[in-house]
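Here we show just some of the chains, and they stay where they sit in the whole.
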Amino acid sequence: MVSDEAASIQRLIDKDQIIDLVHEYSYCVDHRLYDEVVELFTEDCVVDYGPGIAPVRSRASLREMFRHPGGGFTATSHHNANVLVTFDGADRGSVRTSVYAWHKRSDGVTPRVWGYYHDAVVRLPEGWRIAHRQLRVLGVEDWQMEMHPAVDADGE
Amino acid sequence: MVSDEAASIQRLIDKDQIIDLVHEYSYCVDHRLYDEVVELFTEDCVVDYGPGIAPVRSRASLREMFRHPGGGFTATSHHNANVLVTFDGADRGSVRTSVYAWHKRSDGVTPRVWGYYHDAVVRLPEGWRIAHRQLRVLGVEDWQMEMHPAVDADGE
């Protein structure tokens, strides 16, 4: 019973840290804190924003991608809701996070994306980190790039 | 003191499970996982999306409703924020969840709803389930159906 309770507490603490991790991503991206963004990922992370861009492989490549942010956005606002964490052992988890992302281009157009981040997270000595992230999309507005669909065309 | 601490931990665990419950609803609806959606409700649930539709009574009726989703939406995206849980004893709770729901119709129009889910949840042997859900609305865009207002016309 004591060990059950300790395990439950550890699970709550881990979940809390993982939820903070996905929130920190959005905060840092929106505030252009790119050095901080990439610290949220593992060194050999794979980040797949859609078939329109080759998946980024490694933290260094992710930092490079943020050096030249695509789309020429003058502002972004990423709102995470519905964060769902499931664990696969003590040190690995899967996270599904709904995101409503508003962007502003220099020409005033405001592309929007509604979708989900699907993350694999791992516990490293320094804390939980994102090892794999894929964005899957439910809908877009004024957004041209091809995206991974969250729901297949046949409705599954 | 020990029992206070154990009660606090149990409360955190319950709250975490209830928050997951409302998030699972939105994930499953948006991904058209209707068998999974109805598993989140009690067998005799009452689900009231607005005066424009008769309240659904029972899990089976809810499943039937999702067999013929209204509005002909080709995509939906439900973003829950501001989840507020209050307990009424150990096995019952009330939940208020803000929702920003984006929908896409086959004609390209994107109806939107801003409002709150008001849920009554109960603990069953298999876990927390939604016994009653009512959607109350703060605002809509391109949405024709009559809805329950979150705030009365007189501002209360």
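Think of it as A and B in the order they're written, each chain with its own count starting at 1.
Note that in this section contacts are C-beta pairs under 8 Å (C-beta built on N, C-alpha and C of every residue); 3 or more make two chains touch, one makes a residue touch a chain.
Predicted model, so just to flag it, every value in this text is computed and none were measured.
K.L.:
So we've got 2 copies placed here, but how many does the whole thing have in this file?
P.N.:
In total, this homomeric complex is made of 3 copies.
Following the convention adopted for this analysis, only the chains that are shown with their structure count from here on.
K.L.:
Nearest whole angstrom, what separates the Cα centre of chain A from the Cα centre of chain B?
P.N.:
25
K.L.:
Residue numbers of chain B touching chain A in their complex, please.
P.N.:
6, 9, 12-13, 16, 20, 23-24, 26-27, 30-32, 75-81, 100, 102, 104, 110
K.L.:
If we count contacts the way the header does, which residues on chain A are in touch with chain B in the complex?
P.N.:
5, 8-9, 12, 15, 79, 81-84, 96, 98, 100, 114-116, 138-139, 141, 150-151, 155-156
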